[in-house]
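Structure first, commentary second.
Certain chains of the assembly are absent from this excerpt, and the rest are unmoved.
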Amino acid sequence: MASLIVAAAISLLGSETVAHGRRFVRSSSYDEPCKEMRLYLHDILYDYSNSTSNSTSAAVTKPTALSTAVSKSGYFFGRMVVFNDPMTEGRALPPSMEETAVRAQGLYFYDKKEDYSAWLAFSIVFNSTAHRGTLNLMGADPLAEKTRDISVVGGTGDFFMSRGVATLRTDAFEGFTYFRLQMDIKLYECYVV
Amino acid sequence: MASLIVAAAISLLGSETVAHGRRFVRSSSYDEPCKEMRLYLHDILYDYSNSTSNSTSAAVTKPTALSTAVSKSGYFFGRMVVFNDPMTEGRALPPSMEETAVRAQGLYFYDKKEDYSAWLAFSIVFNSTAHRGTLNLMGADPLAEKTRDISVVGGTGDFFMSRGVATLRTDAFEGFTYFRLQMDIKLYECYVV
């Protein structure tokens, strides 16, 4: 009897395994994601580093009228940056900033007058032996908070249709030349093979 | 018997309540979201208001070659604005534009040559006694329509993993200095405590 019940429910959930199919899994607990990983993002802004080979991001806008008016150099209300940053499993910089198998590609901008606060939208592109595919993320990044949560809103390839939450923590901050972000990614909706 | 069936189905849905866990709820009807709220967004653009203390947004790009060529001042094809706007439950401006517990942080830009049309992506950041967490939204905002629907694509904190739809309505528009947007947010996928 129990097996019949299970069969009926699975069919309704659309989680049956068919040819080339994937099975949908929803985590049963906040503490038990269906997939979890920690990655470090390394960002070197060209505008301060002046290194064409090592830099991984560039400011794409000029100072806004507002940011100039409030005169808090550094807060940059409206400053927008495009990045293509290497991501690593450990804290150390990768051997090459340009040829790392996992990369975060997207934009961030500052959005506060008298404090550091940012907003970002980006993709993590996996081209490693472990994973191929992408995760797409967006959310607010109020830097004054020790940790900030953003949304994993979708995925492709190995991360087909995934959803979850990523917790950001500033792990290193060397002026505007270099920062390292610890990213704890937890997926709670997965389509597994 | 019925309780056994329910138990089996719950387990498959991953909606069992464990320590620190949350239960997944999908609305059974378009008219009955699992969570609903109305908020008003207040936007004061620095570039027209010239108020450093009250302004909540700033143009981050210069007029594009296209917007200059079509000479429709105001339509601004390509004009991009970064905002950090207070949101309130009522229509009235908050006592302080800078210290409101609920804020919308993100960007919008105009994308039509001869009419007002915009696109936006932003987070609603809740820091109130009622809610802590964020909702992440994106979508097209064709201002000529009386109401426009955008997607709630994810959430964090109290809005962990939420999804839904937000309906936007321009509630006040005073030139480019001030506008107020009514936002009816309806969540249809919730993870409840």
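By letter and in written order, the chains are A and B; residue numbering begins at 1 in each of them.
What we mean here is this: contacts are C-beta pairs under 8 Å (C-beta built on N, C-alpha and C of every residue); 3 or more make two chains touch, one makes a residue touch a chain.
On a predicted model such as this, the values are computed, not experimentally measured, just so you know.
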item	value
Total identical subunits in the assembly as filed, 2 in place	3
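Keep in mind that, in the parts below, only the chains that are shown with their structure count from here on.
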item	value
Of all residues in subunit B, those that touch subunit A in their complex	4-5, 8-9, 11-16, 18-22, 24, 46-47, 52, 55, 58-62, 80, 82-84, 98, 105-107, 121-123, 125, 133-134, 136, 138, 153-157, 160-161, 191
Residues of subunit A defined as touching subunit B within the complex	2, 5-6, 9-10, 13, 15, 25-31, 61-62, 64-67, 69-70, 77-80, 109-113, 117, 119, 121, 138-140, 142, 149-154, 163-165, 188-189
